[in-house]
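Structure first, then comments.
Let's look at chain A:
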Amino acid sequence: MTDGKIIYEITMHGRGGQGAITAALLLCEIAYADGYKDVLSIPKIGAERRGAPIKAFSKLSPKNAIKNYSATEDADITIIFDPTLLPLPGVADAIKHGTVLLNTNKDLDLNIFPKDCKIYTVPVTDIALELNLLASGYPILNIPLLGALTKVKYKDEQGERTLGLNLDTIKKIALKKFGSKGELNYQAAVMAAEQVKELR
Partner candidate 1 sequence: MTEEKKNWELLRMNREKRPKVQNWTSYWDLPYGPVSLPVKGSAGRTGDWRTFRPVVDNEKCIKCYFCYMYCPEGTISVNDETGFVEIDYNYCKGCGVCATNCPKECIDMEKENK
Partner candidate 2 sequence: MVKPKFMEGPLKGNFASAYAAMDADVDVITAYPITPQTTVVEKLSELVGEEEFTERQHVEYVRMESEHSVGAGLVGASYAGARTFTATAGQGLLYMTEMVHWMTGARLPPVVAIQTRGITGPGWNIWADYGDILSLRDSGIMIQFIASHQEIYDSILQGFNITEHPDVFLPLFPAYGGFVLSHTAKPVKRIPWEEAQKFVRPKTPEWPHVWVDGERPIMSNALIMPQNFYTEFRIKIHEAQMNAIPVIKDTMAEFEKTFGRGYGNGLVVPYKCDDAEVLLLGYGGNALQAEDAVDKAREQGYKAGALRLRTYRPFPKEDLLHYIKKIPYVAVMERALAFGSPTGGAVSTDIMAICQRDPKARNAHIVPFIGGLGGRDVFLDEQIDQIKILYELKEKGEVPDRKYKMWDTFWTGLITGDKKVEVENQEYFGDI
């Protein structure tokens, strides 16, 4: 890794049961397998119930040790599992810079985000339903969203680049973690990577 950025901070906004906490951990495992020197996943544990808003964070460091366990306040990449979360306090209004990846199949009012943010959307709920990728009746969103993340770019003074994550690594980790469902997860990740749309 030759990336000059010291640490990527990624925030996941989801609802209880959508897998945001698992996604933060999986992202760390993928990044570590893809050569990041240090990673940290932070679940924000509160009084959570299915459907309640949830935050989870990943910090990915290409070169240096991560020593800061505090939650991210100003994320480089924000991943939103559900468009209904946008108006809640601390979701869209907490985005100050960087990239946004949103799960939706609809159009989006881009004005709610700061001017220089890059915005991506991907319909992972549709993809999961299409592939019948379900866990206790709910569509699984985390691996597909991470699939989409492989195509998402981050921009700063040093230019635009992806995080350097590979679909192959996602496959390896999905197979190891989810056994028989791993292949289906991987398919969903591939589809999400194809269908992710750059809006800005």
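Selection rule: all candidates are chains of the complex that A comes from, given by their letters.
The working rule: a contact is a pair of C-beta atoms (placed from the backbone, for glycine too) under 8 Å apart; a residue touches a chain by one contact, two chains touch by 3 or more; residues count from 1.
Nothing here was measured: the structure is a model prediction, and the numbers come from that model.
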item	value
Candidate from this complex that touches chain A, chosen among 1 or 2	2
Residues of chain A touching candidate 2 in the complex	25, 28-29, 32-33, 38-43, 45-47, 66-71, 73, 89-90
